[in-house]
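As you look at this complex, bear in mind that one protein chain is not there, while each of the others sits in place.
Moving on to subunit A:
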């Protein structure tokens, strides 16, 4: 197309332009709207899709996240928490984690009985985005460009009055241009903002898919409605986790091979239910056989359970139903951008890092990114600094990069450690789990990390 001068109109100039209206981008906007900054949001999708949570109380979306108390606290501090539908959020207070090969187990529960201590809150992503949008609408003052694709991003030009050669200028599919003092990429793993900034993102694919589904259980959990437990079993193919939702519902996150994922998605409901129950109960050998069957998992499961010893109280309650249309899968990746900042560019959430879902930390990392970036922006603004310049973004990068790196490394190593079926690593890792289980203070430290309330590792 013909070259033209971009963004010489004053009304095209913004302090912060955020690309991406997911949980991270929306949190950033909600946090910035109480300042006097001129802010814009660009979202490729129609935002009504992420703002309407019209499911009945007995139906739950299959995309859920485990929000740590620190994330919840941040959402509360930016005025968004009260906009979430609280009756669709489920707190849990205990974690059961065990090794599928050796059975070694670690139980996480808070030692002090009586004083309620929440490890995390299970929340539908849709509940979160619609709550954030509710807060953003309440505050007003943001220019939202939805159903708008980013056509291209390039640097601005110099004119008689101003020199925007260091300013990213975003051109939308409708022809509109926005010049950004700070361009925030909250635009996901394939971030166009990151590409524009020339920031490499490195990593690998795990060769695993995450299978999700909304499940109905035989009851509200062994501890009843006020004491819920999250379960995770490490299988050689990847961890399978069942996380409590309100009532007798739960959400499944099962990392497994792409072939297994494809099979699980095609199974009839009763066979799918049997496969899930089996994943928490049967031996890896049994499971491998069941995953080679095209159908009939239900019968196979019933038969094999007659020959398997289990302690039901140590396991999630049996799955009795799966909500129609909720079985889905996505490929698992490990990605980490080389840096989160450039001149007038910052990356948050999945644009900066993609993590293995086994610790349920992806969304929380994004919230912590946003909280840190907002802190950097507020410091710059209150001291008259240009909030887009790299020097005043440095604190964000140094605060978050190392913290994310440690967490991502731990999750990656856990995944690899538990992918091993035999050999010297297997007894060692069981010993590790048993040792951790026996050591109260270490367990407390690990739980505090998981709930985001502990002293930071870095």
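General observations
Following the convention adopted for this analysis, contacts are C-beta pairs under 8 Å (C-beta built on N, C-alpha and C of every residue); 3 or more make two chains touch, one makes a residue touch a chain; residues count from 1.
In the analysis below, contacts and distances are computed from a predicted model.
Set against the options "DNA-directed RNA polymerase III subunit RPC6", "Dynactin subunit 6", "LAME_0G10022g1_1" or "Ubiquinone biosynthesis O-methyltransferase, mitochondrial", the UniProt name belonging to the omitted chain is "Ubiquinone biosynthesis O-methyltransferase, mitochondrial". Checked against the full complex, the one of A:17, A:97, A:150 or A:164 touching the unshown chain is A:164. The omitted chain makes contact with just one of the residues A:146, A:220 or A:386: A:386. If you put the missing chain back, the residues of subunit A touching it would be 10, 13, 36, 158, 161-167, 181, 379, 381-386, 389-391.
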